[in-house]
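My questions will all concern the structure given below.
The other protein chains are all here in position, but one chain of the complex has been omitted.
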Amino acid sequence: MNDIVRMTDISKVYPSSNVRALDHVDFTLKKGEIHSLLGENGAGKSTLMKILYGMNAPYSGEVVIYGEKKIMSKPIHAIELGISMVHQHFMLTPVMTVAENIVIGREPRKGILFDRESAEREIQKMIDTYGFNLSPKAKVEDLSTGEQQRVEILKAMYGGAGIIILDEPTAVLTPQEVNDLFAIMRRLKADGKTIVIITHKLKETINIADRASVLRDGKMIRTDIQVKDTTIEELSRYMVGRDVELGIQRPSLEIGEVAFEVRNLNLVEREHSILKQINLKVHRGEILGIAGIEGNGQSELLEVLTGVRKPTSMELRKNGELLKGDARAFIDQGIGHVPEDRMSQGLVASMSIMENLILGYHKRPQFSKRGLLKDTEIEEFSDQMIEEYRIKAPGSRTPCKMLSGGNQQKVVIARIFSEDPDIIIIAQPTRGVDIGAMEYIHSRMLDLRDEGKAILLLSADLDEVRNLSDRLLVIYEGEIVAEAERNQMNESEIGLYMTGSRSQKSGE
Amino acid sequence: MSFLQDNMVYILVATISMSIPLILASLGGIFSARSGIMALGLESMMMTGAFTAVVGTYFSGNAYVGLLAGMGGGALISYLYGILCIRYKVNQVIAGVGLNLLALSATTLLTELIWGNRGSSPQVASIQLNLSFLSKVPVIGKILEGQSILLLITGVFVCVAWFVLFKTVYGLRLRIVGENPKAASTMGLKVKAIKYQGVIICGMLAGLGGAYLSIDHIDLFQRNMTAGRGYIAVVIMILGRYHPFYVVVAALIFGFSDAIQIYLQGQGIPSQLMQTIPYVVTLFVLAFGVKHIRPPAGIGMHEDDH
Partner (left out) sequence: MESRARIKALLKKLMNRKVMISVLALVMAMVTSGIIIKLSGYSPVEAIMAIFEGAFNGKSAIARTLVQATPLILSGLAFTVAQKAQLINLGVEGQLYLGALATAMVGSMDLGVPGGLHLIFAILVGMLVGGLYAGIVGVMKVRFGSNEVIATIMLNSIAILVANYFVSGPWKAVGSVTGQTEKVLDQVRLARLIPHTQLTLAIAVAIISCLIMKWFFDHTVPGYEIKVVGQNKTAAKVAGIQTGKIVILSMLLSGAIGGLAGGLHVLGVDGRFITGFSPGYGFSGIAVAALGAGSPIGVIVSGLIFGVIRSGSMLLDLKTDIPLTYADVVQALVIIFVATPMLITEMIHKSKRVVSAMNPSSKKGEES
């Protein structure tokens, strides 16, 4: 018997919301395997692994590790058993050094003193072993996302963990970085480590995993899937519960004239050049996608193009006319903006659906007159939107925080789309939503495009950008480094541009 | 010449003695803030410390017992602050303001109940020990000779605080908890315990600062005798970048403004207007001095946040 972890009949109910996140789930890990734990957002993957890591007590069911029954109520219990976890949102302290971040909790010491030298020496040794390009003395805030992930992996390894759980590790990485990560994982496997990779990406599962388990709505649908004997289609059917058409494309039928044009956009802040000489055009009936690793200026670009942030220089034309002003002016000029993070930028979670549906448009004559809100009209409008956009909610007065991620996103989308803007700037339209909502949002976007709207799409999900966009730009360090028509470039080519390894700009 | 010189010495002496309670309180604030709890309750800890120090001295007749009582009083109310912020996750600003008001009203009430006088306590024994043995030191001897022994203690505390925070394993852990409690918790640190410790250290130091005001400075307790110094200490802590050494420098600026104020009152300028100086200085620092100072990132966060 080489099951080093056996979880039986695990259930977890969150008392605050009474949601059953896990429903009698069984799960096993074999020594030395790479095991992919598959499922959609909210299927319970992280919940299950956080139970194994002691972060999600109390739970019901039994956890047996190395043949012994254990109660996992604190992370320290897992750490002592050699289980470590690399979280999706890194658990790092940016102002501290690599070494400090790695050794915390098991610091080498001299009496009461922190023995910094030997900590740094030990970590340098680990860095050398794995061939990472890192300095133990560097501050974490100065590292790239990929480097930060390596710090997390070192942190997991420090102290000699035998089981490593990686929670959505590729979500923040470029295709090249993903390859590097997989190489590291294979290397760890060769060293006899057991690895769990939590993911919703089927391709990755096929590429790296030995075995897979699939969770859906808190239930274990299939476990003990031998990856070499399965297909992407089969896995996706387990994951979603029905057949999904993956990667369908619906190219534009008619691309019109230029609707939105940006010239000579530069943004310099505190002597850092954040956006450099950006020029782009979006035509009617076209979706222009911008691909890039997060943190290469997309957020700033979005804020500049929606009037939230002032650029150092920019010439912006809508239908040939010069556009100026702040966010208010941009909204009034018919530029719709779906912000990248609905919770922090798109919604006021504590306020009702109807109050959120007028946000930004609340001064329009249909919603207010001489400073007074038209309550009846607003509520009618809201009821209509809930129906039209299939927002699952008890009513217009329900606070948005009570809705699921997908329905929250639909509130934002409904607000923007219903105002019939000529130009839509939309960022991360389907981040953290379920597949049903994703399909719906994508088809609404394509419908609008076919009606002749110009759409600028920014997304960290490369598949999303590739499938939706009629034309595609790649942004790297605040600069547009590549442009391509639909399907002109394959994924790894785009990846090269995204990491700056290649550029179409010549001689500049 | 000698007139100016005499005044200079007077002002410097007052600067240092006005700085001591501020240094102690903001030093305490560092421990609290570095563990992730913004010390907006400093005023309550100082006030309670000032009060319990007088009570301790009054009933024991010994000012040193009073000092300990002051630290104990500060620790007690900071423990309460900790319970609110750590266990019950109360908004730190509201908890701080609530406790500040509670300390003000409770000390006033108790002053009345114990001594039957609404405004202040009777005079009690005071700390007699001072640094007169340093009077022979050239140049600064004159400034130091009248200072309380607490100046020395404060200096020692500043160095110890620096050492603990930046050289020991304990300090590293405290700072990690204050920066990212979730990360600390996933690495098996006892986040809540460390936060309680940070807050209680804060209370002891602030309580000592309060005790200095009451039993070392004027030898009695007066209603609202800290008069906003706890809030000023918060500004000093931020201006001092949450660092023990810089905090001393920042506190001296405020001590100096207090000293000038006291000095100028003797010069025929209306006293009410002069008394506004420290508050005005604080406002200016708040407006222009602290904008780019980054607080510990984990302030107000809990290890089990989602």
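Letters are used for the chains, namely A and B, taken in the order the chains are written, and counting of residues starts over at 1 for each.
Definition applied: a residue touches a chain if its C-beta (ideal position, glycine included) is under 8 Å from a C-beta of that chain, and two chains touch if they have at least 3 such contacts.
Nothing here was measured: the structure is a model prediction, and the numbers come from that model.
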item	value
Hidden-chain contact residue, picked from the options A:Ser11, A:Ser73, A:Ser135 or A:Ser368	A:Ser368
Option from B:Phe31, B:Tyr212, B:Tyr231 or B:Phe256 whose C-beta touches the chain left out	B:Tyr231
Those residues of subunit A which, in the complete complex, touch the missing chain	15, 58, 306-308, 326-332, 337, 339, 344-351, 355, 359-360, 362-363, 368, 371-373, 375
Subunit B residues that touch the omitted chain in the full complex	40, 84, 87-91, 93-95, 97-99, 101-102, 104-106, 108-109, 112-113, 118, 227-228, 231-232, 234-235, 270, 272-273, 275-276, 279-280, 282-283, 286-288, 290-291
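The rule is simple: only the chains that are shown with their structure count from here on.
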item	value
Averaged-CA centre spacing for the pair subunit B and subunit A, given as whole angstrom	45
Complex interface listing, subunit A residues touching subunit B	53, 55, 74-76, 79, 85, 87, 91-96, 100-101, 104-107, 109, 112-114, 155
Of subunit B, residues touching subunit A in the complex	167-173, 175-176, 179-180, 182-189, 294, 297
